[in-house]
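Please read through the structure below; I'll follow up with questions.
All protein chains but one are shown in place.
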Amino acid sequence: MSGVKTPIILVNFKTYIEATGDRALKLAEAASKVSLETGVCIGLAPQIADLRMVAQSVDLPVFAQHIDPIKPGSHTGHILPESVKSAGAVGTLINHSERRLKLADIDAAIARARELGLVTVVCANNASVSAASASLNPNMIAVEPPELIGTGIPVSKAKPEVVTNTIENVRRVNSEVTILCGAGITNGDDVSAAIKLGTEGVLVASGIVKAKDPYKVLSEFADAILRV
Amino acid sequence: MSGVKTPIILVNFKTYIEATGDRALKLAEAASKVSLETGVCIGLAPQIADLRMVAQSVDLPVFAQHIDPIKPGSHTGHILPESVKSAGAVGTLINHSERRLKLADIDAAIARARELGLVTVVCANNASVSAASASLNPNMIAVEPPELIGTGIPVSKAKPEVVTNTIENVRRVNSEVTILCGAGITNGDDVSAAIKLGTEGVLVASGIVKAKDPYKVLSEFADAILRV
Amino acid sequence: MSGVKTPIILVNFKTYIEATGDRALKLAEAASKVSLETGVCIGLAPQIADLRMVAQSVDLPVFAQHIDPIKPGSHTGHILPESVKSAGAVGTLINHSERRLKLADIDAAIARARELGLVTVVCANNASVSAASASLNPNMIAVEPPELIGTGIPVSKAKPEVVTNTIENVRRVNSEVTILCGAGITNGDDVSAAIKLGTEGVLVASGIVKAKDPYKVLSEFADAILRV
Partner (left out) sequence: MSGVKTPIILVNFKTYIEATGDRALKLAEAASKVSLETGVCIGLAPQIADLRMVAQSVDLPVFAQHIDPIKPGSHTGHILPESVKSAGAVGTLINHSERRLKLADIDAAIARARELGLVTVVCANNASVSAASASLNPNMIAVEPPELIGTGIPVSKAKPEVVTNTIENVRRVNSEVTILCGAGITNGDDVSAAIKLGTEGVLVASGIVKAKDPYKVLSEFADAILRV
């Protein structure tokens, strides 16, 4: 997976104003610095409009936040997998809880990404949806209980059973997929807890993007990973 | 409307592979040349991933193909109006027949675009939907019968009554909105016919993007506009 | 409009358990009694699964809560206009804020309903969406600010300007459409206020369905209408 290695900290920029345009670039540079200093892999998922600019500016793996399960053609206003690939993405989120897809479209989006060599991170809201997603053979699964997203209440500490059930259910159908968790992750302890539960990384958004000093919090995340 | 003037040729790049990445740039340059040579306004609607690159490369008004009716925040995988504005767009298509929106979302998307000073081009499939759209006070309406899109059968010649009915219905509710038409427009005659019917420009996609020589066809379009 | 007259109290059963199955029937009977006693028109919008049973049991105009803009054919799981007509509906809600439609689909749903002689009540969230809807020539418009739905804070008293702006905007494009308002209507005063603002009735849900004694509250509503 082009530059992607585990454990990974995957930063979802969402459509936060703090991570739009020039501010996306600044955040990417902070992440790049942390990755260089610690050796920990940090993936970035900026908005589509900022994707090329971010990919050209830093040497980190860049992900789209979404692709549509389409081939080139008449699909005005949709996200063509080829377009994000050509803009420098090495992978993509699929089915984030804020951009859920129909099951057949998750299957088709994974197929299209695979065809183009894009790393797929399918997001899931619970253990059973994680297993269903894993059975479609993406590269990674990220389980995020939607009720914790953006709350600062870390899944890895508040709902560890969601994470362990996910790992258990996923492993029954897929022994290889990388498993991440997310939602409410805001400090190094939350990251350590996630890794100790058996995940290979975290998907994080507001915890980094809305931090006063993203560099500092990302450094703490990376250190937590190194210490586990 | 920032650099936008009428009559206008608005080129929708859709998700055609011929207008993705580097090829989007090439197409934009051809359009730029025609606009410089003829003085006719040519708007470009590339894919979101190519928007900033295109906007930075040519001095033509660039449009997003779609925006979501959202404010900055937790909207992973969506198109934030601020993000396309910051990438250099001066306007946006809304409700293209390949990316139709709920009525309340068209209303909200227009409101968000207006807030940011983005020119709005609402697409509509017939005269009554055009009038409903026009009552929401966008800057432009583009009527396109979906059954003709991509066929090479020009709306302006095959279904002139759709265009004239649209103008009539729209004018009953809105005396100022710019009216474009599209679908099947492939040569200068189709463009002339559209202008003679009372529109102030055309929305075109495959007729330009899939032309062997887009520069040549765009020149023909521009000449047709100058001759009317 | 088959049995429909104004002023009207239109009761949306939503998917409240208090208005499902046998309890839908009981509610319909209470409404029927009030209508017989007062002469005020009360329309009922039960769930699709209860529609035929309700229509066969009471002599009130029955509405579907939604129709899909489809013709008979391969549309598994959708609501065919013919099916609700054949089950006894005389009309249908379209575009309720809990079941919003794409603009082109509102247009098509109105056309299909008209074809079958079904009375159309298009719901809208604000004055501009109301006007856009009215330009499509439905029989009725019901404006409901979604933020007040289910709150018990009556639109007619808390946001009278939404109602008066709606009437003003709608009348600019359509002089005939019946205008209702809804959201938060829970007592006779709210109904009187709505009528005094210039509407010809109310769309109501929880205020009736979740009332301890729906018969009593409906009677109060009807009396308020008669007193205005």
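All chains are identified by letter, namely A, B and C, in their written order; residue positions are counted from 1 within each chain.
The rule is simple: a residue touches a chain if its C-beta (ideal position, glycine included) is under 8 Å from a C-beta of that chain, and two chains touch if they have at least 3 such contacts.
Because the structure is predicted, anything quoted here is derived from the model rather than measured.
Taking the complete complex into account, the chain left out of view touches A, C. Listed residues A:Ile67, A:Ala113 or A:Val129: the one in touch with the omitted chain is A:Val129.
Among C:Ser35, C:Gln65 or C:Ser135, only C:Gln65 touches the chain that is left out of the view. Of the listed positions A:Ile106, A:Val121 or A:Leu197, the one in contact with the omitted chain in the full complex is A:Ile106.
Although one chain is not shown, part of chain C still touches it, namely residues 12, 14-17, 20-22, 45, 47-53, 65-66, 70, 72-80, 82-84, 86-87, 93, 96-99, 149-150, 205-206. Residues of chain A that touch the chain left out of the display are 95, 97, 100-107, 124-126, 128-129, 131-133, 135-137, 172-173.
Throughout what follows, only the chains that are shown with their structure count from here on.
Over half of the residue numbers at the interface between copies chain A and chain B are found on both sides, making the touching surfaces mostly the same.
Remark: the per-chain Cα centre closest to the mean position of all protein Cα atoms belongs to B.
Chain A and chain C have centres, each the mean of its CA atoms, that are 44 Å apart. One inter-chain figure worth recording: chain A and chain B are separated by 34 Å, centre to centre, where each centre is the mean of the chain's CA atoms. Those residues of chain A in touch with two or more other chains do not exist in this structure.
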